[in-house]
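Following this message is one structure expressed as structure tokens.
With one protein chain withheld, the remaining protein chains of the complex are depicted in position.
Labels A and B are assigned to the chains in the order they are written; within every chain, residues are numbered from 1.
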């Protein structure tokens, strides 16, 4: 898509030489032929370093855009980005791609649907009503139980087990809101990458990234009815117990344990070997590794026990 | 079904002229050829105004029934209503209906099931393992991802996106209990109506109404693993974050935001533009619009922060 066309869609002024834009990305990750945007004051500092061909900005920060990049000035950059995200969304199923490749020894139910362009490794078991989308890749020796859905472009490693009715790669919960309170979808053009030896329970949802990947590292164990938001990263050998959840862009180190119904807000970093008791609510990053927490707001597990004892006395 | 037959099934005395009853409904909504019931003291006041042909009541309130309606007196009206609800339940799939109508430009997977009597609009994408029930209606330009289930009679609007493995129209959680502690199912003979431009995440459940409709108004955004009980109403452009839930018959105004794992009890009304932090628990109606809340029990967000600061001091 031509940069001039992009400017026209969002009503920004366009000057300079036109180029072909192949995608959108964050300021940090955007390449010379990609478009980026700034919609949050905390990312203004990243503008100067961007390699993006153009940056969608509001009037007040347009001068931060580097000289070899174009500032596209609009009233609501997040809304404009949402409008454009649709243009870069791949088709849901691409029938022009070749029929899926099924590895030696793999057993695929006649009632599963493997979209064109997908690749299934060797010795897999793909049961009835599974869906593997366009250009998705499944490793060797992996088991997909009935009605598992793997959206397009997602990658599942070797020796994985995904239980029935879980969903890998549904759209992250992203939208812009205008001053009328209306929402505009931000197309989620990233994917999900699940490394080797990961087991995922039933009825669990792992959302695809808006850009880049939601990443589940090797050896992790995820229980039933768990929510993992877009762009999260789960470290090796972590454990997420049933009904726990992570909001978008939160990163867990290795061997982190989230108890049942525990949850973390978005954009946090959690140190390795942290343990969260059932129903913990994490609202800020955890820097020191190896500690145990409880409660909402979160506190040390012993402090939480002490607090509960004090509260119990209040009503005796 | 004849009114005399109804009386006989529930062991009530029948007098007067017999008529054909075509359904059951609330006291307020029942028409001349429908049956109603009173099982809760707070609805006794509505009896006098009902247009129902007959009302199932206990002995003590039988005199409230208007003269042009018939009182069917039983020991446990709720239990009797449950017994009768089954007789008015439509068949799950009606094969006598004509084959589904698929609008121009719509792409329906050969591995989807579209029941007889359903209608799919134009330019829809219906992926593998989707189920659209008898007499369900899907609008134009709507996308149903794999393994979405839309039960019979439900309506989905235009420009909607429903992610994989979500369920629209499963039965509301309704049953009567007798004094032996046994439960009797109340058939959920209403439906779900999802208006235009609504996006629903993966593994979310929206229950059908017992009578009337569960209603999701236009522009609403619902995340993954969300629960919406029977007869709820979600206002325009509302947002329900992952793992949040609404018990039955709760009504949210427009642009209400429910944070992650937040929940509301049943039969509440929430004013427009209310925002609830993650894990809020709403147990009474909110009348003033535009405020922000947190906690369980619920309080103003600033008050909640103050309380947490006080509690933290207790254990320092």
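Definition applied: contacts are C-beta pairs under 8 Å (C-beta built on N, C-alpha and C of every residue); 3 or more make two chains touch, one makes a residue touch a chain.
It should be emphasised that the depicted structure is a prediction, and the values quoted were computed from it without experimental measurement.
Touch with the chain omitted from the figure is made, among B:64, B:171, B:196 or B:269, by B:171. Of the listed positions A:50, A:69, A:261 or A:274, the one in contact with the omitted chain in the full complex is A:261. Of the candidate positions A:143, A:156 or A:270, contact with the hidden chain is made by A:143.
Contact residues of chain B toward the unshown chain are 92-93, 111, 113, 129, 131, 147, 149, 151, 165-167, 170-171, 173, 175, 177, 181-183, 185, 203-205, 207, 225, 227, 229, 243, 245, 247, 261, 263, 265, 281, 296-297, 299, 303, 306-307, 310-311. Contact residues of chain A toward the unshown chain are 109, 111, 125, 127-129, 143, 145-147, 161, 163-165, 199, 201-203, 219, 221, 223-225, 237, 239, 241-243, 254-255, 260-261, 273, 278-279, 308, 311-312, 314-315.
The definition used in the following text is that only the chains that are shown with their structure count from here on.
The mean-CA centres of chain A and chain B are about 31 angstrom from one another, to the nearest whole unit.
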